[in-house]
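Supplied in structure tokens, the structure appears directly below.
All protein chains of the complex are present and in place, except for one that has been dropped.
== chain A ==
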Amino acid sequence: MELKWSVVIESLPLLAEGALVTLKITVIAVTLGSIIGLFAGLMRIARNPLLKFIARVYVDFIRGTPLLVQIFIIYYGFPQLWAALTGGQPQAISPWAAAIASTSINSGAYVAEIFRAGIQSIDRGQMEAARSLGMTYGQAMRYVILPQAFKRVIPPLGNEFIAMLKDTSLLSVIGFEELARRGALIIGYNARAFEVWFAVAILYLIMTLLISQLVSFTERRLKTGDHH
């Protein structure tokens, strides 16, 4: 049996659709993850031991367990848990809802560590100067520390985006039709495993390369005009 590259051309529209879904879920995951991560990161460095503990448990649990298992817990486990708590019948949740929930919660834990490190990398004197002017902790964070920290977290956030883009392929196990799932479906139909998986890989590569270009471009711009 010879390789038949024409199948790649034929399946490209369907794969491109899948790639778009991959991009979409990644943007949603990292955006929501950044919001969760900002708060979890702030809680990690809070004085309040309870807030600190909650954030710690969240970050450790998510980072210490596989995303695949987290997806299973949310997609298959939560409906059962809900049924057990309410005493009703399990209601299935949609792959989209499960995909958004699992990837955002996952991303949030990694982003929390990125923000924590970013905030802690800002010189202590900045907080002291802001507090000595009468600013509250919150004002000092908002006007002095976070604007400086945001610049420093852009490269690691870019890495998180790339990692998440690849990890969304795990969503294929719950039938979420992103790029990898599309590839599997097409192979189920034409049995051209090498050609199609190779095309899938190339599409992932194009996306990750584009994003890392974008990140280093942003990084360079921030470096040349350090304050703007």
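Simple rule for what comes next: contacts are C-beta pairs under 8 Å (C-beta built on N, C-alpha and C of every residue); 3 or more make two chains touch, one makes a residue touch a chain; residues count from 1.
Assume contacts and distances are computed from a predicted model.
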item: Chain excluded from display, named as in UniProt, from "Tryptophan synthase beta chain", "Ring-1,2-phenylacetyl-CoA epoxidase subunit PaaC", "Glycolate oxidase" or "Peptide ABC transporter ATP-binding protein"; value: "Peptide ABC transporter ATP-binding protein"
item: Contact residue for the chain not shown (choose from A:143, A:194 or A:217); value: A:143
item: Residue among A:126, A:159 or A:208 that touches the chain left out of view; value: A:126
item: From A:93, A:135 or A:163, residue that would touch the chain that is not displayed; value: A:135
item: Missing-partner contacts on chain A, residue numbers; value: 123, 125-126, 128-136, 139, 143-144, 147-148, 151, 226-227
